[in-house]
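Report on the following structure.
For this depiction, one protein chain was excluded, whereas all remaining protein chains were kept in their positions.
Right after this comes chain A.
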Amino acid sequence: MNAATQDLRPDLALIARNVTPGARVLDIGCGDGALMAALRDRRQVDARGLEIDPANVAAAVARGLSVVQGDADTDLHYYGARSFDYAILSQTLQTTRRPDRVVEELLRIGAQAFVSFPNFAHWRGRMSLAFGGRMPVTRLLPDTWYDTLNIHHLTIDDFRALVKERGWSIDGQWFLNGDRETTHTNANLFAQHAVFLLRR
């Protein structure tokens, strides 16, 4: 991992390393703008953001970023087709009401789309559900079932099935276990986190 991205969350660092310098990027669910700021400062990216939480938006604007308060489920259709090189959706897919439609919108707005999400089929989660009989609460999924923002839990294989069904193309895929990249083999069992680069 290089110095440019070492202070970022692992999935964001991974995305940052794979964005072409100078590109136009829309970060959907950009939080306080950590990824956008890194892309702007280190890769000369023209980054725009969409974020639902006003405190996060205020923090991002205070960093000098162009961030609009809005909802990925309802506000993406205001962006023009192919108006960005990349649309990025990190750790947000599982919080949307219609993840499939959100990804469709991403692929309309961006020439390519990065989608990252926690893998619900990681073995720890499976153990918790199979033997504990309880919904998993882990470092990556720290909330209990009743207060989590994640309303559409998915697995890596679920996502691959959706990609296949919709006829999207996978230009890249990366899997994370903690802070480290991990093997593609049995990713659905061993990866805590997945990052896909898609195109339509």
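We take it that a contact is a pair of C-beta atoms (placed from the backbone, for glycine too) under 8 Å apart; a residue touches a chain by one contact, two chains touch by 3 or more; residues count from 1.
Keep this in mind: contacts and distances are computed from a predicted model.
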Response to the item:
Not-shown chain resolves in UniProt (candidates "Glycine--tRNA ligase alpha subunit", "Peptide/nickel transport system ATP-binding protein", "Homoserine O-acetyltransferase" or "ABC transporter permease") to "Homoserine O-acetyltransferase"
Fill in: Omitted-chain contact residue, chosen from A:18, A:83 or A:177
A:83
Practice prompt. Sort through A:63, A:108, A:126 or A:200 and give me the one touching the missing partner chain.
Written response: A:63
Worksheet item: For chain A, which residues lie in contact with the unshown chain of the complex?
Response: 48, 54, 57-58, 60-70, 75, 78-80, 83
